[in-house]
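Omission of a single protein chain aside, the complex is shown with its protein chains in their original locations.
Our next item is chain A:
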């Protein structure tokens, strides 16, 4: 073998290193909190929970029949305060939002809604967090988009804001021909 081909082999580790560096660097830019929802495309799990507003018993049936949001919140969750005004704005625009009061105290939750306004058409009380567990929730806020068949179409972890709405929620609604998604 010639001297020349030997010298080319020297670069193999360098090329390998650069390739590995690029691979690892691409992973750095991703948000590790952003887990793919294992439940996308699956129906909302069965549940039977009290309503914060009326005290009636609510089941998964409540999430059937129309496109709506399921927003997981709690008075203990700082980001929920941040996103609350935007939820009110969405509700104003006619987006039906079902709240899920996650691992919270009923009195505090009622005070919260009285003080900051209520964007929710209904509030499911999940005091023990078991429905949250079934939904794959691991914190708050989280927002799910539920279709009329009661299936989870997408899940947004973290603050609900205009950007999340425009980039994630509105396109799905537009595609489904729902006017809430804005003009096609």
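Keep in mind that, in the parts below, a residue touches a chain if its C-beta (ideal position, glycine included) is under 8 Å from a C-beta of that chain, and two chains touch if they have at least 3 such contacts; residues count from 1.
We take it that contacts and distances are computed from a predicted model.
*Asks:* I want to check something: the complex is missing a chain, and I'd like its UniProt protein name from "Cytochrome c-type biogenesis protein", "Extracellular solute-binding protein", "ABC transmembrane type-1 domain-containing protein" or "Amino acid ABC transporter permease".
*Replies:* In UniProt, the chain excluded from the picture bears the name "Cytochrome c-type biogenesis protein".
*Asks:* Among the options A:41, A:129 or A:162, which residue touches the chain absent from this view?
*Replies:* Of the listed residues, the one touching the omitted chain is A:129.
*Asks:* Using the touch rule from the top, list residues of chain A that touch the missing partner.
*Replies:* Those residues of chain A that touch the unshown chain are 1, 6, 9, 12, 32, 35-39, 103, 128-130, 132-139.
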